[in-house]
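Report on one structure; see the data block that follows.
Every protein chain of the complex appears in place save one, which is left out.
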């Protein structure tokens, strides 16, 4: 952390600043110039709050040199984390994984049927929404517990691990018992009370989606919340950010892949379906993601997209999903990876 | 709702579309041109899902004419809603209200002292964070229940109604019993499970902040969630949106004031402190908000901003807060309002 | 400028860095810590390029302390600049000015008629587009020279100074001869060749609009371009920035007013018409701008907005324009200003 002082700062405020820094166990190296003074701060600066320091009247500006996250930080944990999702390994040099399935679970029959198609097409896990975050209170809110049970049946028939979104802390036990990869949706990325609870109450792998307008560092800090509360099994998932462009549902930011891999040791997978919102754009985005180094893809698959209860416009049919996996397989090899 | 069909749409898909629309109790007026066909849909179209219809292969495009919210909609409720917060009326032609107080409650002594200053300065309610949404798990997370108790003591001494942020459904009873205006923060604006619960389990007034990157219509839909679940006492609060500009913490969007008042009957107040993130910008933003027609202001006030445990850089001292209220009073008169 | 070095930087790169800094006439104060080294750089750092320094392999990060603009900088020119537009003073403690007129000049008759209404309503200058930046090559591109001549006639009849947009350097003489306040539109804010030419070839006052997605500092740097080439008469104009919100044409960022006034000595006026794109929002935005401290307003006025050749949806009728001025007058007084 580097702190620049104002010219002629009040001595009281300087003293208070010194105390605050040393109380946190950090050291100050002062560099006193003619016009301004710069402090280099060393030690565990994650204990120091940039905004509090900025509020000190003696301070002109504060810049972090070391990121404020520790458990997620590549610096303190140089090896890639590989997360085990019911036997399927995600991250590091492991093969790229492909997750497929419907936006919403619509019935047991439907999800079992899709699951078989996902498996035949080469998919490795089954996604399906049982609890649905819908913008409108009048829209279908998901089959809830029945949806989870339907996915369990699909797992029994296909052996595919299941991925589903958790929306509130009172369902953690239900997910802990039944779901293999627990998704935290974009809208809950900074629902800190929920992050704390899943850190404390489950060690099941967590798929943490990036918020619609959250920076990469805020996203990593949300992973840090889960980890600091006890659950180290976090997989990050980019699903597009909100920009002024309206031709796509969101703007997929693939530069997060090398950046996340530089800053953290966590795996990262890409959701091209929510990012683009248009099935015609999903293949292009999926191949780009694998070329950019993604550890996995999560793609919406539906047998009859135009009959889907939600997000039909962005679903692939199973054949198309199979084609995407086959092309992605070739690209994975070129970037030094494989697909299971 | 207006639906444009593709050229030569598959008859099956057209039939299915017709069924979907009529099943929802809506009527179709078809306008058949040489090149394309347009359907005007009438009836309660809030039951129809734009994305599902778009997924139909027969459909080129869908546009809503009537907004998908009903309870919050000015169209079906032409009079302004006036919300009573423990005796203080907010909205309609009522005087503009000013809420002041610290970002975080730091001790009972501190919050009681600020509360007196807020009252002396002309403020009408006391804000204070007891449960704090912090980006870092290592940052101060609030005094929690003790913070709420400290605010109650401050209320006892000053008679100011209290405003505080609720972060999880398991605290609803605590807030129902003790807090006069329950804030839902920007990060939880689309925490739909929480919105449903506060709709069902309390009728205390809710202060619903706009999410960092949510549209005005998404924000109104979140109000609709609360209302559709039984709590009609919603006040909206703009606190800045996230843009590319880094000179301010967020970009305050004051055009929401006339837009919200046209689309809904709900009161709207402005938070210039979080919007700007810089106390030097708060007066300018506060006066602009009142000139633009806001029903209230919520401003961070601290006796020693540079000692604040959070967000000190954006707090006003009590004297400055008083000055802002005095100038705002003059402006309120010019736009046909008053300040209590 | 503060430069943080990497750990164990290559000595060659360090030497080169030193040379680069001292060659530019700046001094280095080194602060050598256990983990990293920080350089405080003093002197005229506007000669140093942040990106070039960042490319040096020895460098971890670079932060500017002093802004890279000099002529526009409040630090080196503490008094407010007051710009004289054909006798009307803009900025400092001068009264707030109000500019009104049509988006496009449609005929001499039309612009003369509007001009009289603008004057009667209390406006101080006449705006009118003769050269029009239109997104489509098939849209009306303006009356060009005939439009400028029509405005001159309107000026003769009303004595209102005229404001019009310049789109290319080959028309500078035409504008120098005829226009009182030369507007550079948002789309040309970083047309650097044009900025240089208007700096060199005219001393007429320039109204520099902020680009749709330019930061405040980029905008001030564009003013610096004009000033560094010889024309000190720059007035800044905020007209809304592009965000994800689609309810308004752009998002009006009023926090620029106090920020521009802190960083520079230049006047700033606000364009609520282009910012909102909707006449129903113009009054609210105009009053907010004056309350926030604007030095002026530029508002589209048309006698028959729904017959306008461009941007009719955002035009005020003369009576409404008059009402806005009257309310703005009251607000100006409260913030210590006047309206002519």
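Per-chain residue numbering starts at 1, and chain names A, B and C are given in the order in which the chains are listed.
By definition in this document, contacts are C-beta pairs under 8 Å (C-beta built on N, C-alpha and C of every residue); 3 or more make two chains touch, one makes a residue touch a chain.
Given the structure is predicted, the values throughout are model-derived calculations rather than measurements.
*Asks:* Touching the hidden chain in the complete assembly: which of C:26, C:82 or C:169 does that?
*Replies:* From the options C:26, C:82 or C:169, the contact with the absent chain belongs to C:169.
*Asks:* For the chain not shown, which residue from A:15, A:159, A:284 or A:304 touches it across the whole complex?
*Replies:* Missing-chain contact among the listed residues: A:284.
*Asks:* With the missing chain put back, one of C:164, C:191, C:233 or C:247 would touch it. Which one?
*Replies:* C:191
*Asks:* Among C:27, C:77, C:201 or C:242, choose the residue that contacts the chain missing from this document, as touch is defined above.
*Replies:* Hidden-chain contact among the options goes to C:242.
*Asks:* Which subunit A residues touch the hidden chain?
*Replies:* The missing chain touches subunit A at positions 213, 215-217, 241, 243-248, 251-259, 262, 275-276, 280-281, 284-285, 287-293, 327, 330-331, 334-335.
*Asks:* Touching the hidden chain in the full complex, which residues of subunit C are there? Just list them.
*Replies:* Output for subunit C: 13, 16, 46-47, 49, 51-52, 54-57, 68-69, 131, 133-140, 167-170, 187-188, 190-194, 196, 212-213, 218, 221, 224-225, 228-229, 242, 305-313, 315.
*Asks:* If you put the missing chain back, which residues of subunit B would it touch?
*Replies:* Interface with the chain not displayed, on the subunit B side: 2, 4, 27, 29-40, 42, 60-61, 63, 65, 213, 242-244, 246.
Heads up, the rule we're going with is that only the chains that are shown with their structure count from here on.
*Asks:* Looking at C-alpha means, what's the farthest chain from subunit C?
*Replies:* A
*Asks:* Measuring from the mean C-alpha position of subunit A to the mean C-alpha position of subunit C, what distance in angstrom results?
*Replies:* Measuring from centre to centre gives 40 Å for this pair.
*Asks:* Round to the nearest whole Å and give the separation of the Cα centres of subunit A and subunit B.
*Replies:* Subunit A and subunit B have C-alpha centres separated by 27 Å.
*Asks:* At which residue positions does subunit C touch at least two other chains?
*Replies:* Residues 213, 243-244, 246 of subunit C each touch two or more of the other chains.
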